[in-house]
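A single protein chain has been removed from this complex, and every other one stays in its place.
And now, subunit A:
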């Protein structure tokens, strides 16, 4: 008999199993320890053709007890400069926002969090966010400014971070 585990835990185990069985290129993710399924570590490869290319970035995900009804939180532990990533590494992306709190409705429901989204979809969205920053809702104002006004400098910093991520 399967041990008694919650819906959230079952669902997380299932996603973990799927990621192990059919890994997606450039993405590795799994629970950090065996006794807490609600904390994951992920590794993202910088998308090819972007300034993040060749970078290997680490991030952590914290899942709520009512997952998949509420989204996880994602935070990069590697240094990474990006207009939509806070200085502390927290990722600001529509897929991690619950459908409830968007009074301006500028993010469509499809892009936002819902129980049908998954870890894999989040990581793929973050990859495309790395490729195409959204300058309309900057989380890191300095990075957004640099990205807009001095792209060479921005790219230079990111390239240094890419090199650092490989150590």
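Please note the rule applied: a contact is a pair of C-beta atoms (placed from the backbone, for glycine too) under 8 Å apart; a residue touches a chain by one contact, two chains touch by 3 or more; residues count from 1.
Going forward, contacts and distances are computed from a predicted model.
The listed choices are "Postreplication repair E3 ubiquitin-protein ligase RAD18", "Structure-specific endonuclease subunit SLX4", "Glycogen [starch] synthase" or "DNA-directed RNA polymerase III subunit RPC6"; the UniProt protein name belonging to the chain that is not shown reads "Postreplication repair E3 ubiquitin-protein ligase RAD18".
Although one chain is hidden here, its contacts on subunit A can still be listed: residues 2-11, 13-18, 21-23, 26, 28, 30, 32-39, 41, 43, 45-46, 48, 53-56, 63-66, 68-70, 98-100, 109-110, 114-116, 166.
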